[in-house]
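Please find one structure pasted underneath; my questions will follow.
The complex appears here without one of its protein chains, the remainder shown in place.
As written, the chains take the letters A, B and C, and residue 1 is the first residue of each chain.
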Amino acid sequence: MALQVAEMLSTYPKDLGDIDQSRLATCIEECLRCAQACTACADACLSEDMVAELTKCIRTDLDCADICGTTARVLSRHTGYDANLTRAVLEACAQACKACGDECERHSKQHEHCAVCAQACRDCERACRELISTLG
Amino acid sequence: MALQVAEMLSTYPKDLGDIDQSRLATCIEECLRCAQACTACADACLSEDMVAELTKCIRTDLDCADICGTTARVLSRHTGYDANLTRAVLEACAQACKACGDECERHSKQHEHCAVCAQACRDCERACRELISTLG
Amino acid sequence: MALQVAEMLSTYPKDLGDIDQSRLATCIEECLRCAQACTACADACLSEDMVAELTKCIRTDLDCADICGTTARVLSRHTGYDANLTRAVLEACAQACKACGDECERHSKQHEHCAVCAQACRDCERACRELISTLG
Partner (left out) sequence: MALQVAEMLSTYPKDLGDIDQSRLATCIEECLRCAQACTACADACLSEDMVAELTKCIRTDLDCADICGTTARVLSRHTGYDANLTRAVLEACAQACKACGDECERHSKQHEHCAVCAQACRDCERACRELISTLG
């Protein structure tokens, strides 16, 4: 099942301004994907026998899930657009994805959920940075 | 881009119990899809010239987005699974999707964002009810 | 520092209907209090040496934080009020608080954060049930 982010974007009744719509849609999708992966990874870590070695990973997962979820919401709004706020939120999101991607990568050989989650974090970090680079 | 909900499910290190994994993955995906559609629909409504006639729609969109987002998170956790809580959350989610689908449908001829959002709500409501029907 | 929930309620420009405003304000406050306590308790559990024995507690904390946060938002909206949705959300919230209060109570002798969190869950569960009892 695909998300329908681009379809919803196309129904917006006013001018979307000069934001790159393709990168915007990709970034929203990557944020949702990463948020879900991080929520599931935190829970999978909780069920590992070696949970005591994964507590920092769980914490970065939880932060990253919260920040990606909020970023997806902010990016889904266009009314009264504020480029400075968008940039600050994307910077925080890229930072959260970097921290979580690095931490999950450390466990990716042992735990498949960390490997999948690390990739989602890398993809989301890149999408955030690519969108930032297009902001005026 | 597809979500990777089923892939994350398959990496869970313990037994997932007797929950229907295919319906579970579908329900998580529909919740995320519906949450994004509702967030975008609320914002699109805000930018319509006739926003004054869409205030109830915006409110149901906001509630539905919050509840679907929370439902996706609860369903993404399996550690210490509690069927009663899962059921109560799914019931609230189905109710929110019903209310929002009904309200968006009333505006779907005039506003394409309401039409797309109404369909997302219907799909998510069905996914919640189908998952409820499989709970022990 | 006190929240200003009742103050915000009093500024609502339309009729709030026949909902019990005092119980409504209390319930919103208890939801916010419980959500914060659960988020902090989950994190404190993660830092305990015996984290492996607290994984179910962490999971119920995370669910309860999400559901209480969403409930506080739904209850803070009055436009286009829907008693059925309000009731379903309150039922899910009371259930989450019950589950989390029970689980935290099991650890409350050993862990002060679980004791404080269990009390917040009990208070929030009661506030939800008292508000439900006043709904038409």
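Note that in this section a contact is a pair of C-beta atoms (placed from the backbone, for glycine too) under 8 Å apart; a residue touches a chain by one contact, two chains touch by 3 or more.
No experiment lies behind these values; they were computed from the predicted model shown.
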Selected residue (touches chain absent from view) among C:Gln4, C:Asn84 or C:Thr134: C:Gln4
Per the touch definition above, residue among C:Ile19, C:Cys64, C:Ala88 or C:Ala120 touching the missing chain: C:Ala120
Which residue of B:Ser22, B:Thr55, B:Asn84 or B:Thr134 touches the chain not shown here: B:Thr55
Interface with the undisplayed chain - residues on chain C: 1-5, 7-9, 11-14, 26, 28-30, 32-33, 36-37, 39-41, 43-44, 46-48, 65, 69, 72-73, 76-79, 111-113, 116-117, 120
Positions on chain A where the hidden chain makes contact: 55-60, 62-63, 66-67, 69-70, 73-74, 77, 79-80, 82, 84-85, 88-89, 91-92, 95-96, 99, 103
Sites on chain B contacted by the missing partner chain, in the whole complex: 42-43, 46-47, 49, 51-52, 55, 58-59, 62
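The rule is simple: only the chains that are shown with their structure count from here on.
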Multi-partner residues of chain B (each touching 2 or more other chains): 69, 73, 77, 79
